[in-house]
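Removed from the display is one protein chain of the complex; every other protein chain stays in position.
Let's look at chain A:
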Amino acid sequence: MNEFGAVLQARGLAKEHGQGQGLVRAVDEVDLDVPAGQMLAVTGPSGCGKSTLLHLLGGLERPSRGEVRLAGRRIDALSERALARLRRRSVGFVFQAFHLVEELSARENVELPVLLAGRSPRAAKKRAAMLLERVGLADRARHLPWELSGGQRQRVAIARAMANEPAVLLADEPTGNLDTAATLDVLRLFEGLRAAGQTLVIVTHDERVAATADRVVSMRDGAFVDDTRLAGHATGGLGEMFGLEY
């Protein structure tokens, strides 16, 4: 945490690929503060740089320029080893394609990051059982990923992302491969995490996913073009807003 209370902070963050005529500014001098407990959605067309931004924020890629602070600590200049350690302990990732280990059961997938963080098998088992219960999959703990539906796999992935109580949960198109019902399940989970004070950053091109966030930033060509606060701005009740006529 720092003096602004931001869990995640970026200053002048930039990522470039190629050079000369072929230079692509994937992320172009972005400043961002994500306060603790905020659910932030990042939207924009394909290729606008939103996934690259998420990777920079989570230490999966290194910036060309600029700073990233996670829980008050600069992460852009960490050694590979320190960065890997930080990712394991302080960041939870959720991807569009789930990225579960296919040879491991749901429970083992959730246990894995707890073990990698150096905790005992017993602690890992306990934590995994609790998290699978929380995502409504206690009865699927022994199933392998291919035995689960897409929505169930993503819920396992969310449980895994929460394994080490990360400072921030980063999700890249988490509902991109899911049908409407499974999308709603995932959104209900996020809603529950947010209610429990979890900080979340979700990259999505789905307006219905973005609309459940506290705040939405839109990206174009690597830069923010809009920043909207959503929560607490309702004008009248649903009935009034959606015009029932008598």
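Definition applied: a contact is a pair of C-beta atoms (placed from the backbone, for glycine too) under 8 Å apart; a residue touches a chain by one contact, two chains touch by 3 or more; residues count from 1.
The rule is short, and it goes like this: contacts and distances are computed from a predicted model.
For the chain of the complex excluded from view, the name given in UniProt is "PadR family transcriptional regulator" [choices: "SigE family RNA polymerase sigma factor", "Ferredoxin, 2Fe-2S", "ABC-type multidrug transport system, ATPase component" or "PadR family transcriptional regulator"]. Residue A:187 is the one among A:187, A:201 or A:219 that touches the chain missing from this view. Contact with the chain not shown here comes from a single listed residue; of A:82, A:97, A:130 or A:211, that residue is A:211. Contacts to the hidden chain, counted on chain A, fall at residues 45, 181, 184, 187-188, 191, 207-208, 210-213, 216, 226, 228, 230-231, 233-235, 237-242, 244-246.
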